[in-house]
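Here the complex is missing a single protein chain, while all its other protein chains stay put.
Should a chain be cited, it is by its letter among A, B and C, assigned in written order, with residues numbered from 1 in that chain.
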Amino acid sequence: MSYLYSKKTLVILGFVILLIMPFVLAPFNLNLLGRFLAYAILALGIGVLWGYAGILSLGHGIFFGFGAYAMAMYLTLQSGGIPDFMGWNGITELPWFWAIFSNPIVAIVLAIAVPMLFAGILGFFTFRNRITGVYFTILTQALVIVVTTLIISQQQYTGGTNGITGFDTIFGYSLNSVATQQMIYWTTVVFLGLVFLICYKLVNSRFGKVLIAIRDGENRTRFLGYNTSIYQVIVYSFSAGVAGLAGMLFVLQVGIITPSMMGIVPSIEMVLWVAIGGRGTLIGPVIGALLTNGASTWFSQTYPDAWLFFIGLVFVLVVVFMPKGIMGIISTIQARRRAKKYGKGRKEEAKLYNSSSI
Amino acid sequence: MKKYKWGIALFSTVFILSACAAGDEAADTGFGEASAGEDELSDSEENSEEVVVDEDSIPVGLLHSLSGTMAISETSVRDAVMLAIDEINEDGGVLGKEIVPIVEDGASDEPVFSERASKLLQQDDVTAIFGTWTSASRQAVKPVVEEHNGLLFYPVQYEGMESSPNIFYNGAAPNQQIVPAVEWLFDNVGDSFFLLGSDYVFPRTANQIIQAQLDDLGGEVVREEYTPMGHTDYNTIISHIRDTDPDVIFNTLNGDSNVAFFNQLADAGITSDDVTVLSVSVAEEEIRGIGAEVLEGHLASWNYYQTTDTPENETFVSNFKEAYGENRVTGDPIEAAYFMVYLWAQAVEEAGSTETDAVREAAAGITFDAPNGPVEIDGDNQHVYKTVRIGEVQSDGQFEEVWNSGEPVKPDPFLENYDWAEAIQ
Amino acid sequence: MLELNRIEAGYGESAVLRDVSLTIPKGKLICLLGRNGVGKSTLLKTLMGLIKANHGHIDYQSHNINDKSPTWRSRKGIGYIPQGREIFSALTVHENLQLGLEARQDQKKNIEPGHKVYDYFPILKEMQNRKGGDLSGGQQQQLAIARTLVADPDVILLDEPTEGIQPNIVQGIQDVIKDLKQNNEKTMLLVEQSFDFASEVADYFYVMDRGRIVYEGEKEELTEENMRGYLSI
């Protein structure tokens, strides 16, 4: 019987449930779930960066945004002609950095490559200069301000605060048809599975162990002869790429991207999904993203005022008293049961399980 | 041994899914029950899942930000729509049926607007949505109403350059607010303009229009400045104002920034006697946040003021205050939100159905005596004929009208009837 | 006066002290000897409350103080002079001494110019307005001792007060310790590496190795011969 409960089986089961959802949910709800799954991908990237490497970025909104904009630009060009906001702003010819996005392959590659490259370059300088911890976090906030202000002020190229919206087709198919939306949903689920798998491999590899070592004692790891900054750059860049992918999938299901989705507050909220789900795990970020957004959609409609009190309180309580989030609670319960069952001696082992890596 | 963890993981998944599906179930179970007699007007916690819809009622969607940064402006607009719905229901409803409002929160977040619009159209089957405020949120809803052939009634003045068959634009188009204001200022105040706006679509488009118009009139733009959202330090801008010494500052700043700008302008000792500021986003509601004493003597261009002298307005203002409190004020977007419900109701009566295409067809040429004067839906572009009014801020925070266009102006969102605007179209 | 009973303590998961019992009777000077890294400083920190004891109990004036904070302990008369001259280097000498008064129960607010610590360490008076960090190592140690003395503690915990200090000051410090013992009847726990000085002043002594007390005895038993296995003499 027990093999039924092995974690692999359950992950696969969850995955299968997600896959059959299009046959269960109405199109509107499916779209909602698909959007949350895109967030879950984003949360996975942040989860690896923060939970395993100990790097807290409050600027992941911009990487998410990059991916979303790249896809939105492709979709806009699909609809033909130059975007209408360029027209109002007196731009009659498509600038080259727009033109390249008319090729879907280029758009998809850039949606992931640009965030990776950008994070790589910034990370290279920042981590090499040993800017870590709180300083790095604050620096990413400055980055958010720079990028969003630029996007808003260059509205002749970016659509400004209105962002980019109003696409109708993708690869020649109507974007809003139920069949296309189902395909997009499945694509999202598959990518979630892939990203999960990659993250799993990553954190359980030697590379992952070094990341954890850096998180727990950067200097110590450096003295052991590891070039810690290279590890940090790579994981930061990886996480940015995942965010770009998530943004791309997000825009396909929501049909709009604006700078307000990349700002300071959304960027903090993304981190809080991970905190609620449980940092230092991979399931945690996924559950945190799904649960927080699900609850937000549900409750904030019903009780908009009480919701803010509630979510504020949840953030405080989770961060202060349950630093390991939902997954932490689960392991604590497990540990207690195990302790009850096997007596005190198992306490140590239970602690070890707490840091198990999935 | 980790079955617990995974069991809960599974449970959470199921929970999310059920959250997604909750809307469906509620709609199903609610069907067929008797409709609630009276709706709480100001109940912001209106629960969409509890609204009961049957054959004797017509569901409509109200989609505004009730939370987040835009809640400041949008809750008042929601209140106005609710007032109109309540009045119409008291008079027997539409097609003999009761209008049932389903209130959704856009949360000042564009994806939420688009998602909520989908929900209203797909799940609640509303016949029309009254809502949105910012251009970004309108544009987020636009593809949704177009895809599902729904109707959106939009209550706010905007930058124009848009005409969707599924949207009725009830605020002013640029030629019903900006163009006449520039003309009037040029004739009555002076010919050098300082353009100041927040860095987003409306101010940038408005200023292009003003630039083109002034080129045509022979006026001059001495400087054009944009400040980011939430900007609070206007000293450098004020230095530029001193340096360029304009006759007029044409102000397209949005809500919050106005407070900082006007306060600092007053502190710098620049009053309405030195330079006239004409604003297009400062209504009665905003004056309360800025303070009437620093605004006194400055101008605004709108289609409606709380002081607008029509019998309809007298009733409207007193009803509004009765419903929401003596200290509340009305204003242009609030009034537009109010009369657009009546326009929709008349169109439905005319069409004899709530079916979108029929309503759209019937809407062309519908007229109504709104608080701001007579309004009429222009069948060509689904905007509204409105009277243009320039008002001066008084010490009590109200406007005194100094000029009006005399008759409703035909809306021209693409400025097709103005030769100088060719480059912008 | 101060009593440790079967204490186990350490940093995080690893226990440094194992099953340590030790008594400091009133008016006596107890010496704690042992090589580097055997847990002497950890023991003092545990006594002071900087490290929580996992097992066992600490009694002070016959009351259990396991859960009391360092603040509480110092205010109740336990004075601590840590190893490494942990003075407040950005504060002046005078300010450092004033901070010593925080632990006093009589709420005394100022150190009068003729205070006894200035007799012990005249140099501190001269350097009153200098930053603590500007002092030499030996002067900082004097300051650390003086800071504790102004609080007039009942028990003084001294952690290697003469470690790494220029010889001329070492003598001064040792004289002060002797004076405290003989003329003021202070209760003291002295961690020492110097066998000679320990054997000169101690009433009773303990020897630690690898986190345990491995030897204890009266002053008379403190001979080179007995110590050979435990200390590097």
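Here is the rule we go by: a contact is a pair of C-beta atoms (placed from the backbone, for glycine too) under 8 Å apart; a residue touches a chain by one contact, two chains touch by 3 or more.
One rule holds for everything that comes next: contacts and distances are computed from a predicted model.
K.L.:
Going by UniProt, what is the name of the one chain that was not included in the view, given "Dihydroxyacetone kinase subunit DhaL", "ATP-binding cassette domain-containing protein", "Phosphoribosylformylglycinamidine synthase subunit PurQ" or "Urea transport system permease protein"?
P.N.:
Answer from the record: the omitted chain is "Urea transport system permease protein".
K.L.:
Let's see if you follow the contact definition: name the visible chains touching the chain that is missing.
P.N.:
When the entire complex is considered, the left-out chain reaches A, B, C.
K.L.:
Which of B:Asp105, B:Glu285, B:Glu335 or B:Glu376 touches the chain that is not shown?
P.N.:
Considering the complete complex, B:Glu285 is the one touching the chain left out.
K.L.:
Among B:Glu98, B:Asp124 or B:Asp199, single out the residue that touches the unshown chain.
P.N.:
B:Asp199
K.L.:
Since one chain isn't shown, list which residues of chain C touch it in the complete complex.
P.N.:
On the side of chain C, residues 48, 50, 69-71, 74-75, 80, 82, 86-91, 95, 98-100, 102-104, 109, 147-148, 151 touch the unshown chain.
K.L.:
Considering the whole complex, not just the chains shown, which residues of chain A touch the missing one?
P.N.:
Missing-chain contacts on chain A: residues 56, 125-126, 129-135, 137-139, 141-143, 145-146, 149-150, 152-153, 218, 264-265, 268, 271-272, 275, 305, 308-309, 311-316, 319-321, 323.
K.L.:
Quickly run down the residues of chain B that touch the omitted chain.
P.N.:
Given the touch definition above, chain B has residues 69, 71-72, 75-76, 199, 225-228, 230-233, 235-237, 239-240, 242-243, 255-260, 263-264, 266-269, 285-286, 288-291, 293 touching the missing chain.
Everything that follows uses one rule, which is that only the chains that are shown with their structure count from here on.
K.L.:
Answer with line, ring, star, complete or other to describe the graph linking chains that touch.
P.N.:
It is other, because the touches fit no line, ring, star or complete pattern.
K.L.:
Averaging the CA atoms per chain, pick out the one whose centre lands closest to the mean of every protein CA shown.
P.N.:
Here the chain at the core of the arrangement is A.
K.L.:
Where centres are the averaged C-alpha coordinates, which chain has the largest centre distance to chain C?
P.N.:
Comparing chain centres, B lies farthest from chain C.
K.L.:
Taking each chain's centre as the mean position of its Cα atoms, how many Å separate chain B from chain C?
P.N.:
From the centre of chain B to the centre of chain C is 75 Å.
K.L.:
Whole-Å distance, chain A centre to chain C centre, using C-alpha means?
P.N.:
Here chain A and chain C have centroids separated by 54 Å.
K.L.:
If you average the CA atoms of chain A and of chain B, how far apart do the two points sit, in angstrom?
P.N.:
That pair's centroid distance is 34 Å.
K.L.:
Within their complex, state which residues of chain B touch chain A.
P.N.:
Where chain B meets chain A, its residues are 1-10, 12-17, 19-24, 44-45, 47-49, 66-67, 104-105, 107-111, 114-116, 118-119, 122-123, 134-136, 139-140, 142-144, 147, 159, 161, 199-201, 204-205, 208, 226, 228-229, 423-424.
K.L.:
Looking at the complex, which residues from chain A come into contact with chain B?
P.N.:
Its residues touching chain B are 2, 5-7, 10-11, 13-14, 17-18, 21, 24-33, 35-36, 84-85, 88-90, 149, 152-153, 155, 159-163, 165-168, 176, 254-256, 258, 260-261, 283, 287, 290-291, 294-295, 297-298, 300-305, 307-308, 326-327, 330-331, 333-334, 337-338, 353, 356.
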